[in-house]
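One protein chain is absent from this view; the other protein chains keep their places.
Chains: A, B and C, in written order; residue numbering restarts at 1 for each.
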Amino acid sequence: MRDVAGDASTHDLIVWIERFHDLVREHQAELTELDSVIGDADHGSNLARGMDAVVAKVRADAPTTPADLFKTVGMTLVSTVGGASGPLYGTFFLRFGGSAGASESLDATALGAALRAGLDGVVARGKAAPGDKTMIDALTPAADAWDTAAEGGASPRDAAIAARDAAREGRDATIPLVARKGRASYLGERSAGHLDPGAASTTLLIEALSDALTTP
Amino acid sequence: MRDVAGDASTHDLIVWIERFHDLVREHQAELTELDSVIGDADHGSNLARGMDAVVAKVRADAPTTPADLFKTVGMTLVSTVGGASGPLYGTFFLRFGGSAGASESLDATALGAALRAGLDGVVARGKAAPGDKTMIDALTPAADAWDTAAEGGASPRDAAIAARDAAREGRDATIPLVARKGRASYLGERSAGHLDPGAASTTLLIEALSDALTTP
Amino acid sequence: MKKFINDPADVLAEALRGIQAAHPDLRVDLDDRVIYRADATRAGKVALVSGGGSGHEPMHGGFVGVGMLDAACAGEVFTSPTPDQMLAATKAVDSGAGVLHIVKNYTGDVLNFEMAAELAAAEGIRVESVVVADDVAVQDSLYTAGRRGVGTTVVLEKIVGAAAEEGADLDAIVALAQRVSDNGRSMGVALTSCTVPAAGKPTFDLPEDEMEVGIGIHGEPGRRRVPLASAAEIAKLLVDPILADFDATGPAIVLLSGLGGTPLIEQYLMYGEIAPLLEQGGVEVKRCLVGDYITSLDMAGIALTVVKADDELLRLWDAPVVTPGLRWGA
Partner (left out) sequence: MKKFINDPADVLAEALRGIQAAHPDLRVDLDDRVIYRADATRAGKVALVSGGGSGHEPMHGGFVGVGMLDAACAGEVFTSPTPDQMLAATKAVDSGAGVLHIVKNYTGDVLNFEMAAELAAAEGIRVESVVVADDVAVQDSLYTAGRRGVGTTVVLEKIVGAAAEEGADLDAIVALAQRVSDNGRSMGVALTSCTVPAAGKPTFDLPEDEMEVGIGIHGEPGRRRVPLASAAEIAKLLVDPILADFDATGPAIVLLSGLGGTPLIEQYLMYGEIAPLLEQGGVEVKRCLVGDYITSLDMAGIALTVVKADDELLRLWDAPVVTPGLRWGA
């Protein structure tokens, strides 16, 4: 349960992960469909397989700190997903957890820092720049919006809503881009005109966070 | 040119072969289509390939006796068709020519005997019995009808018309049969309900003969 | 029709050119359409000639080489070669020790090889034939064309090829070939039709949710059409009729062949289903091959062959073979 300031507890963060799992399941076919157009038709099944394993593990382990939780999430994704998204999502959560640490509850600034750390991890691993038509095109604006909101004193809940909206915009802005990273880059100019599947799934991730922090 | 009694000259028989070639070409797709349903989709191309080679050879050789003509036709079919129809059609013509011999012109009785010899050759090679759903189901009634007509004093032209009608009936009567010879036999009961491609093509052969003997 | 071809009429001639270019160990007679070993038959060695319609590659041309065939005659797609081709091949490979014709039981193949054997005999060459008729999907009967010859042919060509290489005489070769033939059974299933290039469209239409059981290798429909089933169920459809047809208990060589349009991952998955069923049926799989060995153009399908094999057959199976399609021991 969130405290008066709306800081996120480990429980809230578990709800986030559960919610992300639900959203991935719900949008699995859609993600694979997006990946069919400019990739290899597996992004939905990759994430579904990984998040199935994650929730099974999290439910069994019942982690009590953000650090524990995200180590489990990250390691499980790394070892069950494969593909590009396995190491990238895995790294995101491992870094997110490293930043969040063992604190019992995270305020907007701490959450923003964790999000930024996760994003930086993805960039360090994948070496993508904004505009390359990858998941960071949704994650980067989300992290930026979060920081702006948090600097302005927003609660985690409001920062998450701002981040979610920014992620959606970033996701949609991948449509006209010519991919320079990931499989879509093999298509050259033909990659333009289509949404990046990873940007779509990371938008679900931020949506899940906002859902988790807005439901009572 | 036919004489007063309407006996067949070598020229008439060459017209037969040319006409058969035309009919095969015209019905090639149809024959292959029939062979698709209960065989391996090559009967039309097999006969077309063979008859193309036959007319090329006959035009180049310009044979002067039925024996020469049908040796060329038979040997060419044997060496260019392959499959079941190559040896069977080849044997038909070799035996036909063996019976027709070197005579300059063939009357109805001689043509009937040649037809019978050809049919017997096919049966000896292929070991099919009437009702097995093969080309002999068209050829046998054709030869029988020819003999009956010839015994009644019919001209080659009239005997050919009788044979053609009988071949058509025999061909159509293959539809309900369950095949016992050839590829269609592999289908067992599923072969019933379909026309036998070889019965269709041998009907074209007899039609071609009747055409050759009825055109002036 | 989506195929890597030019004019459909030239498919065979052009494929033979590719085989020639790809395999310096082979000599391809482009006029007679015969694929030979590049080296002449060793004096005293019985020569093995096979052949059949094209569209079954690697069979037969891919099985020409040391320890297997001496020559393979290539007919048009799904059409038996002609006696001329077979005669040319028979004459070219006979070293005086005689020639075995390995014939799959199809009317066309049988008749053309028969004519060729008659012609060769007339030229003083001793020719014997073995006819493979191993497809249990077809009822065996004296009054019909009998069973089709399918996968056992591959196993037979390998084993008899080894014996010929070792110097067995023609009588022994014939007896051995007959033994392999008698001990082999096959069964196939198809998920799609194939497309004969000259026909330009699929030989039959098969709805998305149906399959053909008891299929041959010429794109002909099978014995029956049934709802599309799982791999586990299909495995039973392949194994059961074979085990029902003969006493398959004991050591065996097993061949699971894709029919041309089935990727290897599916073939392996099927073998994973088939192997335990064979074991339950008392078949001891001593050797096995999984892959495209005898195909039906681009058909998505698979066929299982079980050949009972005693120690001698296994020894001959293991003997060296150097062909494009099968190679080991050298």
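Keep this in mind: a residue touches a chain if its C-beta (ideal position, glycine included) is under 8 Å from a C-beta of that chain, and two chains touch if they have at least 3 such contacts.
Not measured: the values here are computed from a predicted model.
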Requested in this report: Please work out which displayed chains the absent chain touches and list them by label.
Outcome: A, C
Query - Candidates C:105, C:153, C:186 or C:262 - the one touching the absent chain - result: C:262
**Report entry** Residue among A:19, A:49 or A:95 touching the omitted chain
**Finding:** A:49
Requested in this report: Could you tell me which of A:6, A:66 or A:83 touches the chain that is not displayed?
Outcome: A:83
Query raised in the report: Which listed residue, C:102, C:198 or C:234, touches the chain dropped from view?
Result: C:234
Query - Sole contact to the chain not displayed, among C:47, C:191, C:215 or C:306 - result: C:191
Query raised in the report: In the full complex, which residues of chain C touch the absent chain?
Result: 2-6, 11, 14-22, 54-55, 57-58, 62, 77, 191-192, 208, 211, 228, 230-232, 234, 256, 260-273, 275-276, 288, 290, 292, 295, 297-298, 300, 302, 322, 327-330
Query raised in the report: Which chain A residues touch the hidden chain?
Result: 32, 36-42, 45-46, 49, 78-88, 125-126, 180-183, 185-188, 190
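The criterion applied here is as follows: only the chains that are shown with their structure count from here on.
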**Report entry** Chain contact graph, described as a line, ring, star, complete graph or other shape
**Finding:** other
Query raised in the report: Highest contact-pair count belongs to which two chains?
Result: B-C
Report summary line: Distance between the CA centroids of chain A and chain C (whole Å) is 55
Requested in this report: Using mean C-alpha positions as chain centres, tell me how far chain B is from chain C in Å, no decimals.
Outcome: 32
Report summary line: Averaging C-alpha coordinates per chain, one finds the centres of chain A and chain B separated by a number of Å equal to 76
